[in-house]
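With one protein chain held back, the other chains of the complex are shown just where they sit.
Order of writing sets the labels: A and B. Residues in every chain begin at 1.
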Amino acid sequence: MRKLLSLLLIVMLTVGLFAGCAKTEEQTPADSTNGTEANTAAAAEGKTLRIAVDVDLPSMDQDVATDGLSFEAIAATIEGLYSLDAAGNLIPAIATDYEVSEDGLTYTFHLRDANWSNGTPVTANDFVFSWRRLVDPAMASEYSFIAEVAGVANAAAITAGEKPTTELGVQATDDKTLVVTLDRTVPYFLSLTAFVTFFPLNEAFVTEKGADYALSPEALLSNGPFKMVEWNKGYGFKLEKNATYYDADAVKIAGLDYRVMKDPQTSALQFDANELDVVKLTAELVDNYKDNAAFANIEASYVWYMSLNNDDPIFSNVNARKALQHAVNKDNIVANILNDGSTVANFIVPTGLATGPDGKDFRETSKNDYALYDVAEAQKYWETAKQELGITETTIEILFDDAETVKKMAEFIQAELETNLPGLTVSLKAQPKKNRLELMREHDFQVGITRWGPDYADPLTYLELFLTGSSSNTPNYANATYDELVKSSSTTLSADAEGRWAAMKEAEDLLLADDAVIAPLYQAGYSYLINTKVTGIEPHAIGTPFIYKNVSIAE
Amino acid sequence: MIKYIGRRLLIAFVTLLTIMTLLFILLEFMPGSPFNDEKLSESQRELLNEKYGLNDPIPVRYKTFMVNVLTKGDFGVSYAIEKNAEVSNIIDKRLPLSIRFGLQALALGSVVGIILAAIAALNKNTIWDTMTTGFSVLGISIPSYVFALGLSYFLGYKLTKATGHQYFPMTFDIYQPWKSSILPTIALSMFVIATVARFMRTELVEVIGSDFVLLAEAKGLNSRKIITRHAMRNALIPVVTVLGPLTVSLMTGSLVIERVFGIPGIGDLLVTAISVNDFNIIIAVSFYYSIFYIIMQLFIDILYGIIDPRIRVAKGGQS
Partner (left out) sequence: MEKPTIGNDTRFERIMTSDAFQRDVVYEGISFWKDVFLRFKANRGAVIGMILIIFITFMAFVGPMMNEHTYKSKVDNHINLPPRVPVVENLGIFDGERAGKNVYLDKGLDDVYYWFGTDNLGRDLWTRTWVGTRVSIYIALLAVVIDMFIGMGYGLVSGYLGGGVDTVMQRFIEILSGIPNLVIVTLFVIILNPGILSISLALVITGWIGMSRVVRSQVLKLKELDFILASKTMGAPTATLLIQDLLPNIFGQVIIMSMFSVPNAIFYESFLAFIGLGLQPPLASLGVLINDGYKSILVYPHIILPPVIVLALLMLSFNLLADGLRDSFDPKMKQQ
């Protein structure tokens, strides 16, 4: 009996095993037929661009998304009032042109005839709905502050729940005319209309889908060059050419095929095997591909810096902070550790971010030597600091998160500081990113390695960080003069282009030279492998990382 | 037997509740909220916490959480990985894949492992024995990601390049789910092979040296029959003990294999969720992990009684 039972059990187990397998098998052929259909359909119209990404797509909802990949995917499917060309200039998209009132407070946009992928026309009301949704406290959009940055009337009060969303300074006078009222002049307002959160949404559709909106391809509408056809969460997603796009003739490829690959070495191999067209390289892999024709460096606007906690007993001393600014050989970080086209940063407002009234880049006309590597200088400051603090030796802790190049960079900085600053011992504290942010927000650290990416094309996106009491002011810097300078450039001086430019330069000088609040490290760049047959990928430093509308793939 | 299983199931349920409560408490200790990006101001954080109910007092949240999980299998929504998507949906998509890979690796690993062990035990202290030992040592001393990447590189990339025909896809591909699962399965099964071979050999050697096998030999049974009928069965106990938890960890996904082969499983999901404080996903993955674990434990205890009649746990464990 027992024997029989055991036999039965073993049989059941094996059958169970294979049944388990068989079950999954049943599901997959269905998928695969879908896939091949999609493939053949795509093959008929042209080629698909195959892109490797290292994270899952977090969201397709423009009021929920906060990251580059989401922005990129949303911008490939939806177009806003304006878009950017390859050089980063504004080009008309859904808006054909605009008028601005003399006081610079009222913008009137005229919209073209365009349709959503379900056939309904894109109207001015789509913008009104979307903008109101952005600032709605019930939506709690993480990017709602951008409406306030853009100066849209009443944005701050609405987000704070003090006024209803209908009070927002945006109106549709008719289906094709959108009027935006600002509560101050904002020099960079137009450039923000190309930002994802200001894109239109079809009210009827979004309301109908409710909580399911943007969670699956079926719950998405497109008015842009591509539309989402497949979203295999965790695996990848597919965008296909949108036939109802007003400029569909300009789209030369059949679609975009994103694949989530978390191991950079596998994706590089896949590139070699011609299974992928666009692959991001890590520092370690660059050496292998530096001379490859497909190798490309892309500049970004992220600036990495060491935040020096001004509340800390040691770093409350300005000379200690200055010592740190000068003690790290940043050329080595850029050349050896990152190796990916990043450049040394001796400033906080990055290169290529904003163009001034004189038509020149902010950096071109500002000082670029705030935190030069200079051991003698560093040691001089360090000796003064030690005297002032009454110490001969001390230990400091560097806080960073566990991303890979950051760990290596932290190890490098540790060695540099210990060698260059006598009497200094450095310990390293790695924490998961969310906890690192929490510690820095609470000012519970000494030195923190962190970064900032721009939200809009103006130096303010960096300078506002260090306003007294700002939540992103991790060093807890408090200087009334600095506050005054920064605030004036978005209030009293907002109409005076040259005056505010000068004020912002002065603020940066105060921040980095006089008060040495932070120690900038480098401005990020990325290395990519891009199939040599592919042309027309447009990288952008702000907002949407890549625009794929004009991509073409040679035979 | 039925009464016993019923009682065990009841205990299992209580265990599960305890685990869920513990998890809930542990996550309370997790510093940092899912909403603490550099860009967020205090008031925005407040809004987000309010929206997702993170501001409610702990007992209220505990109650809502338990009720939702137990009555609807609802773990709430993801905060970061797939924002606002139902966690149960995310898991539903990924779990079958992880289970499939886990079971494939388990099946392959056990079969190969048992064969290797039998070869080694029957040829004790010969070159065969040394070779299988060497193989299983290799299996546990080479880090799985090195092995996985090696497979992908040599069998996926190099072989395709050399022959012009793709025998093994380099990465997992949902459009050819079987062909592309060969390499990940092999990579995943290495550890199983090593473990099974090692334990099984030790046991087999012991069993073969014991009196009842001698008796069987004396009865004139051939060695194959001895191995399969008598020795194997006795040697299975410790193997089953080790395989139980191993199966659970196999089925709940292997981070490394998933990353190298680009498989959307739940191993990677858990690690990512922990690093971005996506609490609901952490709890949900842990929940499934616990369930698997408890079921496996129950299963093993019953299996003991069947494999080895001397163990009478099945009668309620009064012995």
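What we mean here is this: a residue touches a chain if its C-beta (ideal position, glycine included) is under 8 Å from a C-beta of that chain, and two chains touch if they have at least 3 such contacts.
All values derive from a computational prediction rather than experimental measurement.
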Q: Consider the whole complex, including the chain that is not shown, and state which of A:Ala273, A:Ala294, A:Ala430 or A:Ala513 touches that chain.
A: A:Ala430
Q) Which of these, B:Tyr62, B:Trp128, B:Tyr145 or B:Trp178, touches the one chain of the complex that we don't see? A) B:Tyr145
Q: Provide the residue numbers of chain A that touch the chain removed from this figure.
A: 265, 268-269, 282-285, 287-288, 329, 332, 336-337, 401-404, 407-408, 410-412, 414-415, 427-432, 435
**Q.** Touch residues of chain B, complete complex, unshown partner
**A.** 11, 15-16, 18-19, 22-23, 26-27, 29-31, 133-134, 137-138, 140-143, 145-146, 149, 153, 195, 198-199, 202-203, 206, 209-210, 237-238, 241-242, 244-245, 252, 255-256, 270-271, 274-275, 282, 285-286, 289-290, 293-294, 297, 304, 308, 310-311, 313, 317-319
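Assume only the chains that are shown with their structure count from here on.
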Q. Within the complex, which stretch of chain B touches chain A?
A. 31-45, 47-48, 50-51, 80-85, 90, 93-94, 96-97, 99-100, 103-104, 106-107, 145, 149, 152-153, 156-157, 160-161, 170-171, 174-178, 258-262, 264-265, 268-269, 272, 274-277, 303, 306-307, 309
Q. If you look only at chain A, which of its residues touch chain B in the complex?
A. 2, 5-6, 9, 17, 20-21, 23-25, 27-28, 31-32, 35-36, 39, 56-59, 61, 64-66, 137-138, 140, 142-145, 159-160, 211, 215, 232-235, 259-263, 265-266, 269-270, 272-273, 275, 402, 432-435, 437-438, 441, 450, 452, 455, 470-472
